[in-house]
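One protein chain omitted, others in place.
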Amino acid sequence: MAHLLFLVFSVFSAVCAAGIVLSRNSVNAAMFLLLSLLGIAGLFVSLDAFLLAFLLLLVYAGAVVALFVFIVMLLDTGGGTSPARSLVAKLAGLVALALIAAGLGSFALRGRLAAPGAAGIPAVGASLKAYAYQLFTLYLLPVEIVGFLLLITMIGVIVLSRKEEGNP
Amino acid sequence: MDVFLNLPVLVQVALKGLAVICVMFPIAGACSMAERKVSAWIQSRPGPNRTILPVFRWVPVVGPFLQKLGAFQLAADGLKFLFKEEIVPGQVNRLYFILAPVIAMIPALSTVTFVPFGASIDHAGRVFPLMLANVDVGLLAVFAVASLGIYSIILAGWASNSKYPFLGAMRASAQLVSYELSLTLSVLPVFLWINAPGTAGTMSLAKAVEFQSQAGFWGGAWFIITMPVSALVFIIALFAETNRQPFDMPESESDLVGGFHTEYGAFKWALFFVAEYSNMIVGSGVFVLLFLGGWNPIPWVSLATLAGWLGIAGHPVLVGAISILIFIGKILAMLFFFMWVRWTVPRFRYDQVMEIGWKKLLPLAIANLVVYAIGIALIQK
Partner (left out) sequence: MAVVPLQRKPLTFAERTYLPQIAAGLWTTLRHLVKPAETLQYPEQRPAIPPGYRGAPTLVRDPNGREKCVSCQLCEFVCPPKAIRISPGAVPEGSGRDHVEKGPLAFDIDMLRCIYCGLCEEVCPEEAIFLQNQYSMSGVTRAEMVNHKDKLLEMGGTLPDRHFKWDRKKAAEEAGGAHH
């Protein structure tokens, strides 16, 4: 049962992720992103990490992707042809593809991930308290840094969106 | 109960889902009827009181009573929605246009599963909540799944490919995102208080009720008494989140025709309606659980005490039924409050909605959180 669920959810997320990249219409892409996130939330649930699943839903599906869709609708970029890409961009794309292929290939060919046994991983995602404890002790610095980053972004947005005096 | 638990998991899940649908649809329908009746009474008119099935015309007292109450109007409305022609306007994006009301149903029906709707006392005297999915993160799950409801509105507005729905969807998404913050912040003091040091951390709604049913003055006080500001912020944000007047910007009839559902008709429109009411029901349920003592009859009298008075403490089924009745009664009172406010307070202007949300409610929620955090830290040490 658990394996089946894992398979279903992971294939679902992967297919939707492919859909994000491949779809021309940006609303479709955003919807695929949402579905992919739902799949990942499903994965978390099947791992008993309810908290992470619901946080993912609340933050990403509920707010971030909603804002994406919001902006996509505001700009009204309904499909259309993608602009012609320059040679550099194409080359960069090729390099990225090659890197991904190499990475995946190395996993497939000689991948032996030295994963600790499942029992060795502390189940901090499952319990609310353990999660919060870890967040505010072990991972306090990253949390603070990310928070600071968000603050900078917010200030930046406010500064950028303010109209110049006398020149509205 | 054992028969049910012995069924295969999938069958159980399907049965639970069916139960939710069978309960929520009629309740939402009844709410729409109640809404019309309450609005009528507030406006000093009788409201719908004509429709009657011919069979009932000869039932002496009950028939006319149901007719006066508009019970058959409800059935007539429902049938009308079922049999109306499903029109899909030509200019819409068909896929998303049809998908939007369906998506609206997902959070509307699935959040119910996380809400405990009653409690019972087993033979050992322990109180256990009755709910469909008992997860530790209760409230978070409700918030998370409910936040998906925004997509139905955005998609409906976008797919309709017309101005009014689009404006409605814009307003809705901005409003929902703005008030979600205050909503979440306002419940934090409650859980700070519940999760005292040394106890297992939880976001479960049943735990919140358990906390309001302890003995003693502070133990038995409902959170609306101990945390009135939280309750106030929560209820205001709830009004905004469920798009109810005075915050029904997304569908304000006077300037947006019907808002995001302008282009909808027949059953698809009815689905939006059901979704709105079930969101209201779940929202009221959460409010009742968090601030109004859940299934405890009155402040300082817990369900167990009541069961003791009535002498039914030994009958789990009876106690469960009474607790469900109390809980549903409170939810109905909340729903009435929703309607009452709707027919009293005029709609805010859109910029006022934003100003209230960001400049008043959010600072208030944050200040409230800080004050209570300090207070709780001092008390619980």
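Letters A and B mark the chains as written, and numbering starts fresh at 1 in each.
In this text, contacts are C-beta pairs under 8 Å (C-beta built on N, C-alpha and C of every residue); 3 or more make two chains touch, one makes a residue touch a chain.
Bear in mind the structure is a predicted one, so any value in this text is a computation, not a measurement.
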I'd like the shown chains that the missing chain touches, ordered by label. B
Absent-chain contact - pick from B:V257, B:V341, B:M354 or B:A373: B:V341
Out of B:V38, B:M131 or B:A208, only one touches the absent chain, namely B:V38
Among the options B:P46, B:G308 or B:P363, the absent chain makes contact with B:P46
Residue list for subunit B contacting the dropped chain reads 38, 40-46, 340-341, 343-345
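Heads up, the rule we're going with is that only the chains that are shown with their structure count from here on.
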Where subunit A and subunit B are represented by their mean Cα positions, the distance between them in whole Å: 31
For the complex, give me every residue of subunit B touching subunit A. 96, 135-137, 140-141, 143-145, 147-148, 150-151, 154-155, 157-158, 166, 169-170, 173-174, 176-177, 180, 195, 200-203
Looking at the complex, which residues from subunit A come into contact with subunit B? 27, 31, 34, 50-51, 53-55, 57-58, 61-63, 66-67, 69-70, 73-74, 127-130, 132
